[in-house]
Every structure is written in C-alpha cells, then in structure tokens.
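Take this structure first; my questions come after.
Partial view: only certain chains, each at its native spot in the assembly.
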Amino acid sequence: MARPNRAIQSNMGWSTVDRIVVQGMDLTQQLLGKVNLGDMAFLELTGQLPTPQQSIVFNAMLVTLVEHGLTPQSIATRLVYLAAPEALQAAVAAGLCGVGSVFAGGSEGTAKMLHEALPQDPQADLAEVARRIVSDFKSERAAIPGLGHARHKPIDPRTPCLFEIAAANQLRGRYVALLEHIGHEAERVHNRSLPINATGAIGALCCDLGFDWKLARGIAVIGRAIGLVGHLAEEIRQPIAREIQLRAEEECSEQARKASPLG
Amino acid sequence: MARPNRAIQSNMGWSTVDRIVVQGMDLTQQLLGKVNLGDMAFLELTGQLPTPQQSIVFNAMLVTLVEHGLTPQSIATRLVYLAAPEALQAAVAAGLCGVGSVFAGGSEGTAKMLHEALPQDPQADLAEVARRIVSDFKSERAAIPGLGHARHKPIDPRTPCLFEIAAANQLRGRYVALLEHIGHEAERVHNRSLPINATGAIGALCCDLGFDWKLARGIAVIGRAIGLVGHLAEEIRQPIAREIQLRAEEECSEQARKASPLG
C-alpha cells in the first residue's frame, strides 16, 4: 500500500519562454539595474524588497561579514583551489563548510539566545531577562554568545558602528537592547571586559530585522562566500597556499622521520 | 638540507585593537553604511570600489545569478539541510559544489573563450574572429559556450536587458560585441536559433569589466550562494526536501524489490 504523494510548493521563481519571475517580481522589468545585491539577498530571504532603511542596515551587516583576512576558512579555500583549480566552486564550498560554531558562524548562537529569551510581552523588563540569562550561562559554565573578542577590546569597533547605523534608520530594537543589557550584566558578574562582538551585533540585528534565528548563519554564509571568492582572486594573482602547505608538511615530516626507527 | 621559506603576502585585510582594514580601506569609517554588498564584492575581487557605472552593471550581473528555481543545486542544498539542519553552512556548500560546467558555471567557459580569442590588437576584425571560433567549435563538434537555451528562445530576455544596462553605463565593450558576432555566425552556420544566454552574457560582461576569466565562475558562486540561502529560508518555512526524497526512494525501492529474487 503506497504512501500517497503530498504536493510540494516553492515560490522562489519560475519562468516562461520570455519572462523570468523571481519572488513574484519580473526579473528584467523590476530588478535588474534597479536593486543592489544586498537588497536582492533581502528579497530572497524575506520575499520582500527592503525599505530604504532596511537596505542600509542589511547591506552594512553583510558587508561586515565579507572579509576577515587569513581565517581557517580562507586558508582552506586557497588550499583546495591549489589542488583542484578546475573546480573553483568546490574551493569556495570547502571554506564555507567552516562557517561553524567556533569561527564565523557565531551570530546564530546570539540570535537563538535572544529569540528564545525575549517574551512576546512588549513590557518585559530587559534588565531582568538579561540577569537571568547571564546567571543561567554562569551556572552551566558556558560562554555567552556574542560577547568578548580576542583582539578587539574593550570595544569591537564594528559594534557601535552597526548599532549607530541601525539607530539612524529606526531599526535598533529590543533585541539589540537586550544584548546590551546582557553585555553589561556579564561584565558586572564576571568583572572583566566583555564587549559585544561583531557577530553578536549582527545576531541581534537579525532579530530586530525579523529574521528567523536559523537564518543568522545563512547571512554569515552569504558574506563569507563573497570573501572566499575574494581570497581566490588574490590567490590567482599572488599564490600563497603552496608555501603554507609546504612549510607545514616539511616541519612535520622532518620531525616524524627523525623520531622513527625507519627514518 | 631544508628548503628555505618563501615569504607569503596577503592584502585582503588586517586589524589592530581598534581598527579593521579591508582592501586598504577602514571598514567602519569608509565602508559600513556606505557601500552595498555588490560594491563590496567588486572591492574584494579587484581591490577597488566600483565607479557608479560599474556598480550598476556588476550588481545587475550578480542579481541575475541569484535565483533560478529548483535547480539541481537548490534541491541538493535542501536535501542536505534535511539531513543536517545543525550545519546550514554545509547545506549551502553542498549546493555550491554543483556550480559546474553543465549547470550554473557556464559563464567561465564563455569568458575563457572570449579572453583567448580576442587579440590585444584593438583593430581586430571581430567578425573574422567570430567566424574562426564558430568554425573551430564545429570541426570539434563541440557546443559553443554561452549560446542557446532550452526554454528561452529565440531570445533569453536577460541578455538584451543586461547589454542595455551595460550600454547605458558605457560598459558594453569589445567582448560583448565579439559574443554577438559569434552568436550571429553560429545561427547562420547551424541554421537555428542560438540566442546568447544569460550565462554567456555575464561571461562577456566579466571580460568587458576586466575580470580574469578564472573569476567568472566565482561571480556565479557569489550569486548562487545567496540563492541557496534563500532556498533554505523557504525550506524552513515550507519544507519539500523530505517529500522529494521519499518519492524517489519509494519508486526505486518498490521497483528493485519486485525485480529481486529476495523481494
């Protein structure tokens, strides 16, 4: 007895012989030449073009995520390109695989924490919510997402910049406010500098812009994809992956050979 | 005797305690809130912010690449997300792996063909170059990159739209002209409709904008990365991957079981 098929639906796009429709809009009539890439990303994620204010804030968030220098991801992308230059897309995919919990994907954790913490009740006392969150993380000896940075202290310069852009566009909302309460409370309890870092700021802005917290990592992926292609553009002009690989290989091989009875 | 280390260099970005520099520009002072995501991509790939004209054309090229409906790549991304929702980045990476020669990565082939064909000599006779290219591909019985589309005929509506945007911004150049000559010659020789398709148009525009042909696929990767995150946004709201998988699994299992002596 076969399972009956269930209908599947997708409204991302469709086309006829002479028309292409994306998110309900005519691609050539309404989008090309009229919207920038960040606005197109907003349309893809929400089904709506951004307001001018949303456009500025969302583009700023994405631009922040693009380039972070020689991260684990960008080195991985360069190494894979070295080995398989005929498949540039696979090199970018390799680096993207590393947009994870430790590096680059941290905005997801912040967005999830804020989303779960903030009650629908618009009268909620944010300071009280923040105290409970900091206390909970402390009792589990877990780091609070979105706080602290190894290099940028006592302030991550991206955070006030992004929050000012959001404020100037009337999009600095309750989630940013809650994260600031959490940051202050955490600094008080742990008695050390714990600035809101850029991924934390972006996680909070994702919430204030209305995104599902599950998409926070997707927004990081979009930014990083651009950055990884950028690294390949540089790798093509000025390669470094082979040297990085050779140095590591030689140091380890020499050491292993010397330690071996077969060496 | 050890190989001496060679210096490695990268100028993508660096930071100090209170400053972040990307492509030689101060991130918070010069970029955030001031440039859109497409312009940031241009900066990453070239080291320069685009002119207003380049910005319009480059953003239009990227926007064209974002969304193509239920392609092999977007279905693959949804399937991987179904199996590993905790690693959204891996689902996007999976789909990007398929920005290949058959689907989605075709602009590389066009850009390479045009780049290799067009001599430095600005007086080159483009019609003559086009005749040689079409003849060469015909004798190898190979399809000419960038021409023909299964659905959009006799015209791919994106192509004239992109070329008009380029012309209006003084960026329609010799590579677009050459591809148009190739298209006309191919239609004449093969006696059938062979419109310049969107990936062909974008490959030619990559050349006219001065990009290395090796980056044409990277530009496709940027657009598709956004589209794949978009598909996950929809998959989260309205999942279809499980149904697609179950239908295929059930049809094949039933058939295999019936054909088997063990069934």
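Assorted remarks:
Chains here go by letter, A and B, matching the order in which they are written, and residues are numbered from 1 within each.
Here, a contact is a pair of C-beta atoms (placed from the backbone, for glycine too) under 8 Å apart; a residue touches a chain by one contact, two chains touch by 3 or more.
Just so it is clear, the model here is predicted, and its values are computed rather than measured.
The complete homomeric complex described by this structure file contains 4 copies, of which 2 appear in the displayed model.
Convention: only the chains that are shown with their structure count from here on.
The touching residues of chain A, counted against chain B in their complex, run 2-3, 5-6, 8-20, 22-23, 27-28, 31-33, 35-41, 44-46, 55-56, 59-60, 62-64, 66-70, 74, 85, 87-90, 92-94, 96-100, 105, 108, 151-153, 155, 157-158, 161-162, 165, 212, 214-215, 217-222, 225-227, 229-234, 236, 238, 240, 243-244, 246-247, 250, 254.
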